[in-house]
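For this view, one protein chain was removed and the others were kept in their places.
Chain naming follows the written order as A, B and C, and within any one chain the residues start at number 1.
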Amino acid sequence: MRHIIFGESHGSAIGVVLEGVPAGLELDMEGIRAQLARRATGKNSLSTARKEKDEVQVLSGVFEGKTTGAPLTMVIANGDQHSSDYEAIRYTPRPSHGDYAGYVKSGGCLDYRGGGHFSGRLTAPLAAAGTVARQILAERGIWVGAHISSIYGICDAALEDVEDLQAVADKEFPVLDDAKGEEMRQAILEAKSEMDSVGGAIECAVVGLPAGLGGPDFGCNVEGIFAQHLFAVPAVKGVDFGAGVALSLMRGSEANDPFAVRDGRIVTATNHAGGINGGITNGMPVTFEVTMRPTPSIALPQRSVDLRTGEETEITVKGRHDPCIVHRAVPVIEAAAALAACTVLGI
Amino acid sequence: MRHIIFGESHGSAIGVVLEGVPAGLELDMEGIRAQLARRATGKNSLSTARKEKDEVQVLSGVFEGKTTGAPLTMVIANGDQHSSDYEAIRYTPRPSHGDYAGYVKSGGCLDYRGGGHFSGRLTAPLAAAGTVARQILAERGIWVGAHISSIYGICDAALEDVEDLQAVADKEFPVLDDAKGEEMRQAILEAKSEMDSVGGAIECAVVGLPAGLGGPDFGCNVEGIFAQHLFAVPAVKGVDFGAGVALSLMRGSEANDPFAVRDGRIVTATNHAGGINGGITNGMPVTFEVTMRPTPSIALPQRSVDLRTGEETEITVKGRHDPCIVHRAVPVIEAAAALAACTVLGI
Amino acid sequence: MRHIIFGESHGSAIGVVLEGVPAGLELDMEGIRAQLARRATGKNSLSTARKEKDEVQVLSGVFEGKTTGAPLTMVIANGDQHSSDYEAIRYTPRPSHGDYAGYVKSGGCLDYRGGGHFSGRLTAPLAAAGTVARQILAERGIWVGAHISSIYGICDAALEDVEDLQAVADKEFPVLDDAKGEEMRQAILEAKSEMDSVGGAIECAVVGLPAGLGGPDFGCNVEGIFAQHLFAVPAVKGVDFGAGVALSLMRGSEANDPFAVRDGRIVTATNHAGGINGGITNGMPVTFEVTMRPTPSIALPQRSVDLRTGEETEITVKGRHDPCIVHRAVPVIEAAAALAACTVLGI
Partner (left out) sequence: MRHIIFGESHGSAIGVVLEGVPAGLELDMEGIRAQLARRATGKNSLSTARKEKDEVQVLSGVFEGKTTGAPLTMVIANGDQHSSDYEAIRYTPRPSHGDYAGYVKSGGCLDYRGGGHFSGRLTAPLAAAGTVARQILAERGIWVGAHISSIYGICDAALEDVEDLQAVADKEFPVLDDAKGEEMRQAILEAKSEMDSVGGAIECAVVGLPAGLGGPDFGCNVEGIFAQHLFAVPAVKGVDFGAGVALSLMRGSEANDPFAVRDGRIVTATNHAGGINGGITNGMPVTFEVTMRPTPSIALPQRSVDLRTGEETEITVKGRHDPCIVHRAVPVIEAAAALAACTVLGI
């Protein structure tokens, strides 16, 4: 299964083509809508005011409600655009956005409005594609869950039991500990009031993958496959499996996961390896944490350069700002993980 | 350029085939030997006692000292094997090694001796391939450097200036601050004396990549390309770009890299993004840190399972142990980064 | 550059996503419409009566008339569908169509109406994508031309000079010799009157590719790249380069193309190799002939099997039949060749 995400923030539509979807899958439109709603903006004070309706239209690949195996195309029309807000950034790139890098790459021919093809809005078709992947996984007894592990240094409760992630999926603010979630919200609102934004991290688990998938080599390595999908999500700057960066502080005797037998099944007593040894699944949940940088769109004035004159200048971006995208990114990370899991399964 | 690493720790040889190497490159055999020497074991008390000679034989792709553009094959014969040491692990997998996952994947048909194809020894051909990649980069004014950023929590000096990495390449123990390096060595020797091992982290920079390479999408995203190469290095469990996990603690106003003009060139005043915005290079050094788990091979008894009986058991692995591989992995991480940089350049 | 063609004959729309299109290309909508008109049906008595309007809508990847380098999506809405005509084939596959093979592949979940995703109608987005490829080639002085080389055994004049193909592009019936074209038309009409169809062949040339592209190995071999694109065109059953099947009848002294110097440029006096030696372009036009089987849709009763009962039965397909698609396939073959040429160029 491979996919291409297409569209621009202020173009006519965004969408995705999924090639290689197994035939006979009853497409869960309700599920797709639910995931899109989870990542949509405009619902509350925590995100940008852009109202996203995100009605999905299936253009191809489905017949009588079921996938046919032919390329599956889903399109979401754009709306509520304030393109004029972005005139200022055409030749004055916003720091840490794709504006400048994209300008160089395209020789100046990029759609700068609202970030164009670099927009976080492009995570909507990714979430839709991920829902299809999750359906495929569900048929094999595999599920994906995630929670906000931290925002601006405020950490959610530690994930003791991956099953706890199932309950989190229905929350508007997906944390294990709602009190911590409330602190996070306050941090977001505080940043917002100061025209700033905050970063965070998301912890994700793929539960039910059988042992023996993947390989140690470049191209089939499970960590590499997941990382490739995850880094394609805007704002992701780090991917750490299992105990993650803490492994650098450990001794082998602490880090090693002893084998054990539970209900006749070989498991590991701990899961510091995040379910992967030698690039291959070991039957334990595949777990990882992604680091998400703060939204670069802030309302404060920032230093930039005028690309026409090559001179330093200041930019203050008007329009709608998103003080934090971590909570809304949870279904997107799950979507990327689900697509990665399908690749690992050879789908 | 694509590569396949082949061989097993206790087979007749290990090696690599590199396809798509540009023609006309004067192959730097001296440089290859130097990189292999940096990662070789047996030189001092810090690593396993296995004596690796690592003589590289070029089987194909080079004529009159220059690459021809045809597949370049390099082979390193194996030697100094103590295969009998590994009989015990045939059906009793070592915790956090690829033994069990590989056993399941291969239906029991894996070469278990010394880790077989999962062995850290396979990083030798990777280092050789990486040297070819570095030559290609050098012709374009691009270089790769790295240092040990931490071992068992002991941190090297912060990297203020990427140019400092050039001096580190000649050190047997590649740190910026040799006093910190000495502390790290002590930590390794202490772990060794307790039959244990330690983890650490490596910080790496690719300097000189032009702006405008890569793309936001899956498959061409620069972070994704680097991550795919880096996770194929044994022991790597995390890859974090730029300021890395610290970005989750930041506000946008801190994390954003303001644009500036230096010597008529557009740069960013800071480089928290690690030289990548929107999946595209922005002309700043591409920087990242990889987390390396402790070597799973330790001499302490550990809990395992007998794969024949399905019963829990204990395993004590005899033979040579490597209390830390972080210092030796530095040239390997550089090699993986160089191969990734070639991909990003479209080579 | 890679592409995915999507859609079904009787779905809401068909289209294509092109990834990796160079930025800054002024999209030639007029050219796209012209190519779609060349391959459209319903214009005259030679093809099916389905009226295809084929209005192309660009959904993404173009800003202010120029490509941005982001995925380029083109969509063509469907219309004039007579879906009920196809109820009979749901469980009774038409001989030599994709009906049965597709039924097995999809476990019965395919859109059988009008051939679904297997429909010749899917060549419309391919022609559109090919026009983009041709624009990219034109900027490099490369062009693609083709003519009907035969229909039902009636052969067009031999192609003495590839430049002659430029004049053929404007013809409704693209042959070098219009008298032969008239004979071909008669053969088509005769077959049509007998409720039958006819096959043929198309000869194509890509002119202007520089020498030195491609390679002998699997994956980069020029013949292999072209063939992969050409066989993805419905009805193509053979691809033969240069002198083609006649090479099997030759001696080396006849087949070999002697080198010569013309205007200071190294050329070959003949071009039996079709511009490719050792899998690499030699600077001569890349030439090949594709064999197109007769349209399998005929109005005569044919032997089939009822997929529900597993019993032999007869099928007479109602609705619109296309007695020959060779003339309409000319722009499609050119499109596939242009996409292949872009791949060979590394675009």
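The rule we apply is simple: a residue touches a chain if its C-beta (ideal position, glycine included) is under 8 Å from a C-beta of that chain, and two chains touch if they have at least 3 such contacts.
Predicted, not measured: the structure shown is a model, and the values here were computed from it.
J.: With touch defined as in the header, list the contact partners of the absent chain among those displayed.
T.: The chain that is not shown touches these displayed chains: A, B, C.
J.: For the chain left off this view, which of C:66, C:147, C:180 or C:229 is in contact with it?
T.: Answering carefully, the residue with contact to the hidden chain is C:229.
J.: So one chain is hidden, and I want to know which residue out of B:68, B:270 or B:313 touches that hidden chain in the complete assembly.
T.: Answering carefully, the residue with contact to the hidden chain is B:68.
J.: Would you mind spotting which of C:35, C:67 or C:291 touches the chain that isn't drawn?
T.: Of the listed residues, the one touching the omitted chain is C:291.
J.: Kindly note down the residues of chain A that lie in touch with the hidden chain.
T.: For chain A, the residues touching the absent chain are 19-20, 69-71, 215-217, 220, 346.
J.: Contacts of chain C with the missing chain: which residues?
T.: Output for chain C: 3-5, 93, 95-102, 104-105, 117-118, 122, 150-153, 191, 196-201, 211-219, 221, 223-225, 227-232, 234, 236-245, 247-261, 264, 266, 268-269, 272-274, 276-283, 291-298, 300, 302-305, 307, 310-312.
J.: Spell out the interface residues on chain B facing the chain that's missing from view.
T.: Here the touching residues of chain B are 4-8, 11-15, 17, 19, 23-24, 57, 59-61, 63, 66-73, 75, 105-111, 116-117.
Simple rule for what comes next: only the chains that are shown with their structure count from here on.
J.: For chain A versus chain C, what separation do you get between their C-alpha means, in angstrom?
T.: One centre to the other, that is 39 Å.
J.: Roughly how many whole angstrom separate the Cα centroids of chain A and chain B?
T.: Centre separation, chain A to chain B: 27 Å.
J.: Any idea how many Å lie between the Cα centroids of chain B and chain C?
T.: Taking the mean C-alpha position of each chain, the two centres sit 47 Å apart.
J.: At least two other chains touched by the same residue of chain B: list those residues.
T.: As it turns out, chain B has residues touching two or more other chains at 215-217.
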